[in-house]
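Input: a single structure, listed below in structure tokens.
Just one protein chain is left out here, and the rest sit where they should.
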Amino acid sequence: MMTCCIDYYVLFKNHTDAMALYQAVRRRGIAVRISPTPRQASLCCGVSLLVTEDAVEAVETCICETGASYERIVPLPRQTDSRRDVFC
Amino acid sequence: MTDRHEMWKELGMDLEAHDTLCAVLPTAFGDIFLSQENRPEGMAFYDMVVSDIHGIRPAELIEEQKRGRKIFGTFCLYVPDEIIVAADGIVTGLCGGSQFWVPDGEKVLPKNVCPLIKASVGARLGRTCPFFRIADMYVGETTCDGKKKAWEILGEDVPLHIMDMPQMKRVKDIEKWIGEIKEFKQVVETFTGHEVTAENLHAAIVLLNKRRKAMARVYACRKADPIPISGKDVLLMTQIAFFDDPQRCADQANALAEELERRIDAGIGVFPKGTKRILLTGTPMAIPNWKMHHIIETSGAAVVCEECCTGTRYVEHLVDERPMMMEGQLQALADRYMKNNCACFTPNKGRIDDIIRLAEAYHADGVIDVNLKFCTLYDTEKRDVKRALKAAGIPVLSLETDYDDTDAEQLRTRVEAFIEMLG
Partner (left out) sequence: MKQIWYIGIDMGSTAAKIVAVGDHELRFVMPTGWSCLDTAGQILKKLKNQGILPENSRIVSTGYGRQAVSYADKAVTEITCHAAGCAQQYPDCTIIDVGGQDTKAIHVCSAVVDDFIMNDKCSAGTGKFIEIMANRLGCTIDTLFSLAAKGRPVNISSLCTVFAESEIIGHISKGKARENIAAGIVRSVAIKVTQLAQQVPVTGPVLLTGGLSHLPYFAAALGKELQCVVRSAPQGRYAGAYGAAVLAKKVSQ
């Protein structure tokens, strides 16, 4: 059964900013992923950072300390479902 | 996020229709790729490319066009990238891998044409893919009947050169192929305004060999058990290689391979040790066709190798770098490209040898021969493939599918039963 947990998507102005924060966060050993921006988070598709609930605080701290530029953080119920079988 | 709408509008795209494609991609990519555990760090680059697939690379290509470089859209592994790269052109693979484009293709093509051709024609005529808009010239080839006739339709809309493929591999056929490469060279030279010299051709051969070697290094890591990377992730790397800059592609693949080699040393895998290992063979899987890999890898097995155009055929066999004169270089190119064993050739025994060789090298427990619906060539060849593999004691499952979602459950039943059969 699927547990309904919340994920956080960090949105950016461009993919360079996204990769910069991704690398900064990864250097601190925090588990995050690069993800396409879900429609529910923004109508403009593009690169965002997918952060699980337990890592979001550490990511926010990293943003503060490094002064990384980003647009906003959007919480969403977990989007991924490996048995949905909807291909594009 | 950078708004790409202005760029797409300038490319003459149908923004409204394109938007429906943009809306489904994040969901599909999330379900298929981001649901995986413990992925290699090196996949972040490829995740980024897909996340803005119609933005980042198209924008780069447009910048290059502004500098006067020409973009060539290709549809087949037999078209030699080296000639285009030598003339300072840029290659971008254009095969359509989404059901989204199929209905637009069916407006002009019969229903019983393979989905890859329908999607490719649909992506151009429906104006819903920036790569299909950006390409200055399309390069077709006479590999199958469906494609041959599709070029006539596409040629009404975009400059198009067709390479006449041999159908057999006798000496005289390879000589004929050299003639086709020579003619292609002239076409590219005229179109780009750059002469292909022995020097720049040598540099192109070296560069594209570098890409092959780097990707082959990633493939080689899949021989390990536990497997350090999923089949899906390698497929994604391969699909992106078709439209990425070759040098960057090589760098990223090498970085990924280094990480995978460290994983192997540490015994780290993405599936438990002993997971059933599947070799896929058959028709190409153009981006974003991730269907079979996803079904297999969520049914308890791992895809360890792909004997197809979006697999080993793209990364195996280097072009001989020793010839420094044009004649020898063209011969070397023809020799390399004729080592690809596509079902459009008769006979095509080489493919069966490849499948058996790769199944052994990658320690496959079974082979899944999966072909796109209405591909007569591969569909017919499946009989020989099955017979040869059975004789070699390798279990095989033949499947036929298209880009549609609707047969997913039936495919799952077949794949699961096959995995159960492997014990």
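In order of appearance the chains are A and B, and numbering begins at 1 in each one.
Just so we're on the same page, contacts are C-beta pairs under 8 Å (C-beta built on N, C-alpha and C of every residue); 3 or more make two chains touch, one makes a residue touch a chain.
Keep in mind the model is a prediction, meaning the values are calculated, not measured.
Taking every chain of the complex into account, the absent chain touches B. The omitted chain makes contact with subunit B at the following residues, 400, 406-407, 409-410, 413-414, 416-417, 420-421, 423.
One rule holds for everything that comes next: only the chains that are shown with their structure count from here on.
Rounded to whole angstrom units, the spacing between the C-alpha centres of subunit A and subunit B is 29.
Here subunit A touches subunit B in the complex through residues 11-15, 18-19, 22, 26, 33-39, 42, 44-48, 50, 71, 79-88, going by the rule given at the top.
Contacts from subunit B toward subunit A in the complex involve residues 1-4, 21-32, 34-35, 39, 41, 44, 47-48, 50-52, 55-56, 98-100, 288-291, 294-295, 298, 403, 405, 408-409, 412.
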